[in-house]
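Reading through the structure tokens given below for one structure.
A single protein chain has been omitted; all remaining protein chains appear in their positions.
Moving on to chain A:
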Amino acid sequence: MKKWFISAFLMMMAVTARADLVVEVTQGVDAPTPIAVVPFQATGLALNEDIAQIVSDDLGRSGFFKPMNRSNMLGTPSTEEQVFFRDWRVSGNDYMVIGRVAPAANGQVQASVELYDVLKERKVWSETVTGNSNNLRDVAHYISDQVFEKLTGLKGAFSTRIVYVTAKMNTPGNFTYKLQMADSDGARPRTILQSKEPILSPAWSQDGSKLAYVSFESSRPAIYVQELATGQRQKVQTFRGLNGSPAWSPDGSRLALVLSKDGNPEVYILTLATGQLDRVTHHYGIDTEPTWAPDGQSILFTSDRAGLPQIYSLNLPTRELKRLTYEGKYNSRGRLTQDGRFLTMVHQDGSGFHIAVQDLKTNRLDILTSSSLDESPTIAPNGSIIMYATKKGGKGVLAGVSLDGRVRFTMPNGDGDVREPAWSPYLQ
């Protein structure tokens, strides 16, 4: 289904590329699937989260679904016997989700969920999910993942996390920077690091256990590796000049990074266990923003060796260099989907800096945003959504766009400017 979906989006790009609304689902050749997530019934419980609403919002934000507005629902069935499929069919739904939450042993709660094919009047999936009353959001995201997977064939990415940096100017020249982590929908933010000096370039290890990031807390830029479970962290080998852009190899054993110790910014690979440093680029231009291909055999990076930044790929065993971007005068900060097929980047044209995606098989480039100060694209592990940083009303905010450009949303605003999102891999 995925290949069909992707070729469908290529057909739709010309029509939808310039739309710029907050949450917008446009009709097209491949219309999003209408689904109704009915409010769950809670017996003997006062819940602090609306599970059905979280599921509904997750599915809508993915771009694959068009959730029914709760105010349009004529009833709220919570068992199969209470469902009159004809009513839900007539109101335009292909699928529906119902559920019941009840207390479980050890002070936990149990959510019994059912997914129905409205047209065939048949149950597609059901499960009883147990969770704590204070992590109902995790229960909801789990349900979203299951519904998403059953209906699209793709793995859901709703139980993932994002990290990002916030910056607040207290007085001119005096800032507070924070590295924060939140759920993929922006809920439950918590601070991982707070500093008076800049923090940037957070990067998740592929197993989701560690973050690498750049911090100026020692008054010079340095790369740190932090273990999320324990909070323990280590500063990696630091050199004179720039230390930046850490990127984890897929097996987690190495970091690609940028150092300018040899005269100008170059890409190096640091083997974490041994401290061995391999230099990967040798050019007097700026070489920066490395990212690994999923097979670990090549590194993509930004270089202005041709004048202005473009994205190149270096095959590590052969050291063969290939330029990837030819459209437009400025292309930088490339990130690949997990299958290595699509490259998202920051692309400059006459109207500013946009998020674009290039199909590396056909080299077709599609510009996904019309805002002009976009940066830091990061892709959900299932390739469905690109989250990025942009400016809205003069303030730095995070936004998301589906890879086909149909669905867009803005993340809830925090205090100060938000930037540098990094989407986690699938987490256990």
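What we mean here is this: a contact is a pair of C-beta atoms (placed from the backbone, for glycine too) under 8 Å apart; a residue touches a chain by one contact, two chains touch by 3 or more; residues count from 1.
Methods note: contacts and distances are computed from a predicted model.
Selecting from "Energy-coupling factor transporter transmembrane protein EcfT", "Fe-S cluster assembly protein SufD", "Peptidoglycan-associated lipoprotein" or "Hydrogenase maturation protease", the unshown chain of this assembly corresponds to "Peptidoglycan-associated lipoprotein" (UniProt protein name).
Touching the missing chain, out of A:34, A:103, A:208 or A:241, is residue A:241.
Considering the whole complex, the residue from A:353, A:409 or A:423 that touches the absent chain is A:353. Of the candidate positions A:228, A:258 or A:365, contact with the unshown chain belongs to A:258. Only one of A:31, A:90, A:169 or A:306 touches the chain withheld from this view, namely A:169. Where chain A meets the chain that is not shown, the touching residues are 167, 169, 172-173, 175, 198, 200-201, 216, 220-221, 241-242, 244-245, 258, 260, 264-265, 286, 288-289, 302, 304, 308-309, 330, 332-333, 346, 348, 352-353, 373, 375-376, 391, 394, 419-420.
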